[in-house]
Structures are given as structure tokens and as C-alpha cells.
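Have a look at this one before I ask anything.
All protein chains but one are shown in place.
Order of writing sets the chain letters: A and B. Residues in each chain are counted from 1.
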Amino acid sequence: MQDQPTASDRQPAIDLHGLVSKLFPINRSLTGSGVRETLKIVSGHIDLAINEVATGTAVLDWHVPMEWNIRSGTITTMSGRRLVDFADNNLHVLGYSKPIKAVLSRDELAQHVHTLPEQPDLIPYRTGYFADNWGFCLPHNLWQSMTDDEYRVDIDSDIAPGSLTYGELFLPGETSHEVLLTCHVCHPSLADDNLSGIAIATALAMRQARQPRRLGYRFLFLPATIGAITWLQRNESRLDTIKHGLVLTCLGDANAFHYKQSRSGAIIDRAVEHVLRHSGRPYEVMPFNPYGYDERQFCSPAFDLPVGCLMRGVHGTFPEYHTSADNLDFVTSEALGQSYAMIATLLDLLDGDRTYRRVDGRGEPQLGRRGLYRAIAGQREAGGATQMDLLWFLNLADGRHSLLDMAIRADVPFARLEAAARLALDASLVVECD
Amino acid sequence: MQDQPTASDRQPAIDLHGLVSKLFPINRSLTGSGVRETLKIVSGHIDLAINEVATGTAVLDWHVPMEWNIRSGTITTMSGRRLVDFADNNLHVLGYSKPIKAVLSRDELAQHVHTLPEQPDLIPYRTGYFADNWGFCLPHNLWQSMTDDEYRVDIDSDIAPGSLTYGELFLPGETSHEVLLTCHVCHPSLADDNLSGIAIATALAMRQARQPRRLGYRFLFLPATIGAITWLQRNESRLDTIKHGLVLTCLGDANAFHYKQSRSGAIIDRAVEHVLRHSGRPYEVMPFNPYGYDERQFCSPAFDLPVGCLMRGVHGTFPEYHTSADNLDFVTSEALGQSYAMIATLLDLLDGDRTYRRVDGRGEPQLGRRGLYRAIAGQREAGGATQMDLLWFLNLADGRHSLLDMAIRADVPFARLEAAARLALDASLVVECD
Partner (left out) sequence: MQDQPTASDRQPAIDLHGLVSKLFPINRSLTGSGVRETLKIVSGHIDLAINEVATGTAVLDWHVPMEWNIRSGTITTMSGRRLVDFADNNLHVLGYSKPIKAVLSRDELAQHVHTLPEQPDLIPYRTGYFADNWGFCLPHNLWQSMTDDEYRVDIDSDIAPGSLTYGELFLPGETSHEVLLTCHVCHPSLADDNLSGIAIATALAMRQARQPRRLGYRFLFLPATIGAITWLQRNESRLDTIKHGLVLTCLGDANAFHYKQSRSGAIIDRAVEHVLRHSGRPYEVMPFNPYGYDERQFCSPAFDLPVGCLMRGVHGTFPEYHTSADNLDFVTSEALGQSYAMIATLLDLLDGDRTYRRVDGRGEPQLGRRGLYRAIAGQREAGGATQMDLLWFLNLADGRHSLLDMAIRADVPFARLEAAARLALDASLVVECD
């Protein structure tokens, strides 16, 4: 059994906001150099395996798409004034835009312009995956001010055979059971969705690499949907070792935590809810639905993996979502740190969750002659078990209740039941069950 | 799979209030010519089998009673003024009154008079099944005004060996499974209780006769209690094909819908609650209890059939119940039509409830290359499936969730999940399970 976690175990080893800031300017998409550059930066912190899967490869019901790369994209007036420039903000060009160089009437251009009339100062994030299309995204106010008859548009991009890129790190544990942690790496300059998830997953991987591990930890950095589908295709034969899974997204904003449950109910659901309940922070638990992030793929009927999704703001419900307002001001060090600590607590719980059986379960053992009252007093300042925690543990250590079961029933933080287990184990009152 | 129901499928083919009005004047009882006349009128619309079971026949713990028929019943003053006349309202004579022709003191007559002191203008409905008795029912105010010393009473009736009459229609389906729909036909001029049920059952039988049917539909028009007991005795060996059942009563008044659950929990309970929930109308679900209508017999312990009871006003709780106020003004075309539509929706649900399995359940299928986004857009105006409905369907099509299970989990009307199933089936993404 690992030692009791200390406060420092809940502090990331890297500056999370700093990592988000470093990744922010890169133009990411489902495929292409931006994803590779992102994963290379992540690789500076963790021992990430980079996988390339060729365009056209059949993956479940899908095929790996063409690779998209873009060098520039502008709208200029006929007099040469640059009004919209990809170099200023990579949201300005519709994802997967094909190249174009033309003079268009305003009406022709309007067919390719995306704005947010109700948020007229923001640039929307739009993408046209797999569609033979091009477009620009701009603030509605700017578009309204563009009243010339003609404009010059110029997108210098490639859509060509290449590959899909994803990153994977597996940290083996003492047992074959593993925890899956995934995030998506396919969004351009959007800080919360999902650089927050990438940064936190990176820091958690650094943390788990340093820790003794009963469970294995698998970190996936995937382009959404097609990346998850590709990974599932390639790993189909070994999914049964995944005992708990969590999709990490939108974890840097100031909204309350939202946990979306797995499809069929799982320990991860009870564990996350327990950690949130004892966090002292507001939270909401939402039932599974088949929309959202890559839990859609992991929870598809033939896989039905025990995977939930942890968020703060919920996709589609906060005003900054998929706009240029999801920027480096929208995510904070404080929120990132809270999210990191929450998940670190969760991983400690999953790793420490065991089942014990009293050596002799008849009546209460005599605590005094074993020095357990003294031991409890000694733990007190370290936030250890109370006498009541120890009584709960000794009562429920029947080989059928896990520590998580006990913590939920006693309604106290998991770590205190774990501390009680340590006391009882040291006193030879219990044995661990397989 | 049947085509999507259209609005016209939810309109009765006959004038429900007109049928109630035609049946209203007939004097019905457990037995006798009124029941026969009633079933003959119903037979004008549907191919009803009329069954006669002789007085004295042993049926479960009971025996078929004597047949009662009545020609007239009056109370007149000694001077010949007719104060109470069965010809005016058949509620005036206590059901199963034996014949009498006598002059009685007011005090003697008082032993045989039933009134409602708290509703002094209304005639109560009373019956004395199986009791050697006679009586009159009249408004309390009329009785109070009757201050003569003596009155002449004259009831011209027979209680004699005959038979019990009930009607049955079975519409076979593709499978041996069937839905039981029952109503009682033993009340005299009471419009809601239960001419509403008779009229709606008749119209539903007409509807189901025209529809393709996966399930069989059995319509029973029974005298209450003894009729149900008689039918159960005669059909005991084949009850196991009844998969869903509903007792129809008091469906023409303006009260909110009330559904009383089956004894042991059944799909019918979940189905009715689902339809009511998405009806936009107020409703209440009540747990089973052993009082009420013929669900008492269908849900007796040795049968324990999956039979609930759908009502608007609940017997014994609304002021018009079992009085002369339960008349043709109390039931409305609008309420009858709503009830009909509600049950038609329910029958479409029961008939359409199937289980599907994804041909390949790994990940989400690619909707775009199968034209499913276009198909969804095409269905939109017809109230078809949304993209979210289709995602729910594809996620839960695992051979274990019925369409009803899915609709309840997604919390959307059943028909939308059914429409999603059609899209997926057309795209060969799923197969139907047995």
C-alpha cells in the first residue's frame, strides 16, 4: 500500500497555464503539422509514443482522412488592405479549407463567411471536415463593415494524402488493470477546449510516472472521433484491461465541475462523484448521453467501456465555447490547478481502492491494547483516520466492501478510510483480498 | 416495420360522442336485454362475437346470476300523479329490483328509497345485485317534498334464468402476443362510466382492424366483475399470450388522466407513463390497489396479468360519479377524442416496440457517407428523428434495449426513436432482434 498522499502530490510539476500558453498559437486540426508540433511539445515532458496512421487506412466504419496543412489565409480589399488574416488568429480559416485564390463579389464571398450575429465581436470556430469546401470565420461586426463590391481571397493550403497523428503513453502497474485518460488534440487556438485537457493530462502523466502504481495508466492524445476510432481499431483485442476511464476536456474555466457518467454505470462514476462530493466545490453529475467527446466512441455498444467525462464548462452551454473568447484569459492557473488536484485525488482513490477482510471478524477488536487509540491521535494532524473511520473500516472489512464502498457508506473522504486500513493492516487485524 | 403514424391515425373513424348518445338511453345491468342491445349497436361498427353464458354456470368462485329485465317502474300518489318514472331515467329503479305492485305508507316506502342528501337534485345510481330486494333512487329534494301518507309503487320486472352476455373481438397479429383492452357494459344511463370506455374501445377496434398488426388485439365488452370472471374461466388456458392489458373507463370527462399500474409491474406501466409524459397533458400515475374495475380480476394472484387501468376521473372521487350528473353533458367530444388519441399512441408504441442490434457496434458509424444527415433533415418537418435521437438509437441498439427503453432513457417521444430505427434499418446499420 502506498504511503498517504501529501499535499505536494496534488500540485502539478509543471506550470499548467504556461503549457497552455505555449500550445495556444499552434494551428491544430484532425491531422497535420499542428498536431505533430503539439505532441512534440508534450513529449518534452513525458515519454510519449507518436503514432502515424496513413490516409485511407480503414478504421472501424471510417477511413483515415487526407491530411490538411495551411500556410496562410487572407481576405484583402481590392486596394490591398488586409482585413482578415489567418496569421492573426487561426480560427479565421474554416478547418480543412481547400486552397483558393480569387476575386469574389461580396455576395459570392458571403456564401463562405461564418459569423456569430449574437456575439458580434467574436470569431467563431468552424470546421468542414471531409467536405470539399473553404471558408472564413470573422467577427460579425467586421463583416457588417465590409461593404465593398469585391474582395480578394487567398488560402494557401494542402489537402493531400498523409497521416493521422496521435500520442500514447502507457505507465504499467503491478496488475494488468488499467486506467484510461484521454484528451483531444484537434482544436486550433482554443484554450479551454482542449489545451486545458492536454496540459492536465501531461502533468498527470508526469505525476503517475513518479508514483508507485498498482494500476497501469494509459494516456491518449487523440484527434477527436477519428482519433479515438483509430485507436480503438488498433487496440481492440486488449480493451478488457481498461477498468476505469475518463475523458478530460474544458478543465481550465471557472465553471463548476460537471461529470458525465459512463453508459452502463461503473466504479468510475461512483469514484468521481465521491471525490467531487468531498472536494468542497460545486459540481453536477450528468447522466450519460451519446453526444459529447470521445466517450461516444469508448461507450459505443460493442465496447461499452467504463469511461466517463470530466468537464467544468459543458460543451455548447457556455458563451465562450468554440469562439475566439476561449482564449488564454478564459483559462486560469487556479482553475487548472483545481482540476489537476481533483483528478490526482481520483487516481489515488482508484489506485488505492482495495478490499480487506478481518482476520477475525467476530465482535470489535480491542483497540487499546494494540495502541490504536494512540495511533489515531498520532495521525490526527496529518488528516488521518478518526476513531469513527477505523470503526467503519473494521465493521465493513468483510471481503465484500471495497474502500470506496466504505467511504461512500461512511460519507467521509476516501483517504481517511485508506488511512484506517493502514492502521488495521499494521495491527494485523485485516488481510487484503485478491 | 409499419409506416410512421400520421395525424389522421389518431382521429377516431366514428363520432364518439354520437355513439355515447345512442347508447345512453338503454337500461343496462349485469345481464338482460340492455346489454344485448348495447352490444348489437357496437356490432354495427366492429365484428363482435356475442357470447351467452347460461344462468347458474359455475365460473371460478361464482355462478352466473339470474337475468334481470325491467319494463317499467313508478311511484304515484294515491290520486294518480306519477312522481317517479323509470321511463324518465333508468337510474330511478334500483338495479335487480324484483317486481312489486303495492300501496305503502311513506315510512314503509322510505326503507326502499335511496337519495343523496348532499347532492339533493341528483338521482343516485344504486344496484342490489344478487339481493332479494327492490328500490327506487330519486333526488333528495323530491323525496323531501313527498309528504303524503301513502304511495303506490309498481315495478314490472323479471328475475329469471337466462344468460350473461358479453362481446369479444380478436384481431390477430403477426405474432401470438396480444394486447387486451376491456371495458364494462353493465351500467345504465351513465355516460362517462362507462359509455366513454365502450365508445373508445369500439373506435380503437375499428382502427386496429385497419392497421398492420405485429401484436394481436383482443377487445372485451364485459359486465363488470362477473363478466371478467366468466371470461377468465372460459379462457384460462390461453392467458399467457396476453403481454399487455388495459381497462378503459371514465374517459370522457375533463379530469386529468389517471393511470393505475398493474399489480406486479409491467411494460404497460412504463409505456402508458411514457405516453402520458409526452402528451403535454396533466396526468397522475397511481400504484396498483385491489379495488376499482376489472383489473381486480385480471390481477388476482393466480392470473397476475400485466393489466393496468386508464381513467380520467377516478371512480368515487368526482361528484358526478354514479349519479344522474354523469350524463351526456358531462362527457365531451374533445375529451373523448383526447383519450382515443392517447390510447392510439399507446397501441402504436406497443406494436412498434422492438429490439435492435447494431450490425457492427464498434464506435459510431459514419453518418455522412450514408446520407443520414440528409435523411434527418428530410424527416424534420414530419416530426421525425433528430440527430440526437439517431445517436441515442445507435448507442443503445445492443440487443438489450427495446425502443421503449431507449425513448425513456433519451426522454423523447417513442415515435422519434422509432423514426431513428427506420433510418438506421434503411442504412443497414442494425438488424431487428427476435
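Methods note: a residue touches a chain if its C-beta (ideal position, glycine included) is under 8 Å from a C-beta of that chain, and two chains touch if they have at least 3 such contacts.
Computed from a predicted model, the values in this text were never measured in an experiment.
Student: Which residue among B:Arg296, B:His322, B:Arg362 or B:His401 touches the omitted chain?
Tutor: That would be B:Arg296, which touches the missing chain.
Student: Considering the whole complex, not just the chains shown, which residues of subunit A touch the missing one?
Tutor: Against the left-out chain, subunit A lists 358, 360-366, 368, 388, 391-392, 394-398, 410.
Student: So which bits of subunit B touch the chain we can't see?
Tutor: Those residues of subunit B that touch the unshown chain are 60-62, 130, 225, 228-229, 232-233, 236, 263, 289-291, 296-297, 299-304.
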